[in-house]
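Only a single protein chain was left out; the remaining protein chains are all shown in position.
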Amino acid sequence: MARQLMKGNEAIAHSAILAGCRAFYGYPITPSSEIAESAALYLPQVGGVFLQAESEVAAINMMYGAAAAGVRVMTASSGPGISLMQEGISYMACAELPCVIADVMRAGPGLGNVGPEQGDYYQVVKGGGHGCYRSIVLAPASAQEAVDLTRLAFHLADEYRNPAYVLLDACIGQVMEPVEFPSETIAPATPEWAVTGTAETRKHVITSIYLDPPDMERHIQKLEAKYRRLEARHVRAERYRTDDAEIVLVGYGIVSRVLQAVVEQLRAHGIRVGMLRPISLFPFPSEILRELAGHARVFATVEMSTGQMVDDVRLALNGRRPVEFYGRCGGVVPSAEEVLDFVAGIAARLANEEVLHG
Amino acid sequence: MARQLMKGNEAIAHSAILAGCRAFYGYPITPSSEIAESAALYLPQVGGVFLQAESEVAAINMMYGAAAAGVRVMTASSGPGISLMQEGISYMACAELPCVIADVMRAGPGLGNVGPEQGDYYQVVKGGGHGCYRSIVLAPASAQEAVDLTRLAFHLADEYRNPAYVLLDACIGQVMEPVEFPSETIAPATPEWAVTGTAETRKHVITSIYLDPPDMERHIQKLEAKYRRLEARHVRAERYRTDDAEIVLVGYGIVSRVLQAVVEQLRAHGIRVGMLRPISLFPFPSEILRELAGHARVFATVEMSTGQMVDDVRLALNGRRPVEFYGRCGGVVPSAEEVLDFVAGIAARLANEEVLHG
Amino acid sequence: MARQLMKGNEAIAHSAILAGCRAFYGYPITPSSEIAESAALYLPQVGGVFLQAESEVAAINMMYGAAAAGVRVMTASSGPGISLMQEGISYMACAELPCVIADVMRAGPGLGNVGPEQGDYYQVVKGGGHGCYRSIVLAPASAQEAVDLTRLAFHLADEYRNPAYVLLDACIGQVMEPVEFPSETIAPATPEWAVTGTAETRKHVITSIYLDPPDMERHIQKLEAKYRRLEARHVRAERYRTDDAEIVLVGYGIVSRVLQAVVEQLRAHGIRVGMLRPISLFPFPSEILRELAGHARVFATVEMSTGQMVDDVRLALNGRRPVEFYGRCGGVVPSAEEVLDFVAGIAARLANEEVLHG
Partner (left out) sequence: MARQLMKGNEAIAHSAILAGCRAFYGYPITPSSEIAESAALYLPQVGGVFLQAESEVAAINMMYGAAAAGVRVMTASSGPGISLMQEGISYMACAELPCVIADVMRAGPGLGNVGPEQGDYYQVVKGGGHGCYRSIVLAPASAQEAVDLTRLAFHLADEYRNPAYVLLDACIGQVMEPVEFPSETIAPATPEWAVTGTAETRKHVITSIYLDPPDMERHIQKLEAKYRRLEARHVRAERYRTDDAEIVLVGYGIVSRVLQAVVEQLRAHGIRVGMLRPISLFPFPSEILRELAGHARVFATVEMSTGQMVDDVRLALNGRRPVEFYGRCGGVVPSAEEVLDFVAGIAARLANEEVLHG
């Protein structure tokens, strides 16, 4: 397939269909609506179902049904809608049902505004719903990566029978960029555990209820084992000039584009800065951070939030290196200039320390 | 008021009314239903409103309305219902509306079962809804503390204009214990910011929408400053024989009762163990943990989950001391015996280390 | 109480409270919203509950609950909202629960517009919900009558344990007129059949389910007997110059005001015209129509619809006299001029008949 110019949101819908997605249930909300629009346009053309549900609560429960029937299914929303889906996501995680959820983050708690932010990290990565479960979370930093990670999300959701998020912000979702789609269309087989309306599959049990506590505990431990396997096998991160970096900037999504520019500018001044961009937010690249701590002297997390992913950076490093934080929020994208100032400040402190102690 | 024998759930409802609560909107779910039942029985007697809403989504939005009108309002639910309320809680946090939410935790993600668990910690403490906001979270370990912390929750919610949770588990909620209520009934004044239907209050703006990103960012920073003030002033924790402790067990709610027994048993064998029980989960007693790290050599968190609060313990200590974890889940309460074995193992390792390195 | 100037809608809310109404559940819709607004303002002042529900479906189910608890309860809406309540109204009728519903009719099926119409007659009078049941329907033609009939609706609803409508149109609801309220406030006793949360009332059964067909049939026949008693005792209609009328115009609500003007104008020309204004639409004044058929030669129904009540006029007269129809709809109120033309045409035909046959 040839290169096309496309919004990240549209790219996600296209990629989903090529990945075998055949059902979309959702409710429109800016800045995610183009995903639903594209799904509405193209799904019927491949015999799939697009449905605008009564509400996000209805949508996620329809996803439960479609996933139980073995259909690759997705939805897309933004903060408020994602919040409304938390009960259903917890149910799907517990019932081990695959699905893909695109969260195109907007600004603020509450209604906020439709500007870009990264304030849903806690909700999406730590589990906004009740009980002990995790979601797979992939965070693209370009329209092309939105294509690739959507495909991967469907693959991992199916393989691990677990909800998977594609977590992006209004910038990645809205800006047009050239993308290339894989030539291969996936026609997924119906999973053998699905309940497809036939006599044989009627005995398949898909449930999130375990009345006996030891049974429930065994089931939760089974889920935990799955999460550990994900951590062992599916961590993804981009290292950008980190090999000799004394300062490692950490940022995901649109922020990483700013950080890359900052790295270049500071390198031009001889400052050894690199960037680690987590691509999978769960599983989180903790091990890679610990490796980098072998030579890096300080880490600095930049987020479009008041500081959420920074917790996972700190937990990974566990005090081995200092972790600084810089954040903007409310729909404000940090400029390269302000981040440059922030990192230059860190570099200056490092230089002072060397003079004093070194 | 004389001492009475009462379930923790009932105690919460009574205490709420004495704290000036005059509206309850909710939807029943085991093991929280006695709170709603008591509210239904007693609120009308004081001229208050009890309403069983169509769903938890409706309930939380009714709370938004009542809180905006300056009425002290509460709800109660358990995991699935709390998930359904996440959108509304984010809205209330952003609009700076006080409310009290009792989450009587049950087992599991999904439907799970009605046994006790602590698996909602991430959701409740880290913010299960979208965007950058925090909730005040108080975790009682007895029916009497349920009384006291419910009253405090109303007070803090009002003072900080923020949602406050009373977070407990099915054990604390269901077991009958003697409780004593404060003799003073609070008759809260209508807050001056409330919209009460009068011509003067019509101009009061209660909103969660800030279309201009710099405005939204300023508002989020205002919220953050509030959270910092809470951390500075309202941390609550119980220290139990921690003064000379080499091993500090950390646990909240029902778990702390098991830990206390374990501390006693190990102390009888000369092992210097103590317990820190976080009472406020947000703000979290990080500073107290850091103080204890002055003399304690190892920390061990015990939770009825696969490990959620342990993150906050690790973030507080930031690698200064090792943090072990022991958890049970699915409705299983850890026995004193198994926790004793777990802690004895830690004590043995410490003793070995002393021999080897000491 | 002194005379006041008031919209019909506001008058209904005031009258309801004086009639002992202590709960209002609803969802605003033009042109009925002033009823909810007034209820919201005044109910809390008398210790009552006003609640804006999530939807009309939620509102009617809350009414079921309040009515079952023995509280005088009302709602108000317009066409689309009344449609959404049909399931609940059928349930309340079957469970013999009293309530008062104000339907301030707007124009059109669908969204239509907010102009006045009488197109909900079939729905409201014939039973828009499923199964064999009837609602009491009272149709005021002035703000004062809105006061009086709202009070009567509560009385009849309670006495007959059945839903009662106050059916009016946007004109009657919106126009300000002087009204006088009864000086006596009704403080209704809790009905003995209510379920009030006490141990004794726990055994009261309020249900609409009768699994055994003969039981269900007996229950439906019991309801029917009640409807027959209503027809025997509570028919209300206004006769306006009908004593010697050869032509009897039939119209309710705002239409009757036009008809009254037309009667006057035609009487001035010596034409013997009168008007029968049904005040109770169920029970319908069939017997009065049959009496008038003793001397009247022709009947003419005028409605703001395509012809709905005219069926009940025809059923009452059963072919004994011709029944003509004139209707406007869509928010158009028929002018006195056009109705005059219509009636003058009838008068001319009567005159011709006399010449030819008489």
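Letters are used for the chains, namely A, B and C, taken in the order the chains are written, and counting of residues starts over at 1 for each.
The rule is short, and it goes like this: a contact is a pair of C-beta atoms (placed from the backbone, for glycine too) under 8 Å apart; a residue touches a chain by one contact, two chains touch by 3 or more.
Every value quoted in this text rests on a predicted model; they were computed, and no experiment measured them.
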Displayed chains contacting the withheld chain: A, C
From C:A36, C:L51, C:V71 or C:C94, residue that would touch the chain that is not displayed: C:C94
Touch with the omitted chain, as defined above, among A:E54, A:E180, A:D244 or A:E337: A:E54
Residue of C:T75, C:Q123, C:T150 or C:S280 in touch with the missing chain, whole complex considered: C:Q123
Which residue of C:L41, C:L84 or C:I288 touches the chain not shown here: C:L84
Touch residues of chain A, complete complex, unshown partner: 40-41, 47, 49, 51-55, 57-58, 61-62, 65, 197
Residues from chain C at the interface with the omitted partner, ascending: 57, 78-84, 86-87, 90-91, 93-95, 105, 107-113, 115, 117, 119-120, 122-123, 126-133, 207-221, 223-224, 305-306, 308, 311, 314-315, 317-320, 328-332
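We take it that only the chains that are shown with their structure count from here on.
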Category of the chain touch graph - line, ring, star, complete, other: line
Type of chain B:chain C copy interface by residue overlap (half), same or different: same
Rounded Å distance, chain A centre to chain C centre (Cα mean): 57
Whole-Å gap separating chain A and chain B, where each centre is the average of the chain's CA atoms: 28
Cα-centroid distance, chain B relative to chain C, in whole angstrom: 52
Chain A residues counted as touching two or more neighbouring chains: none
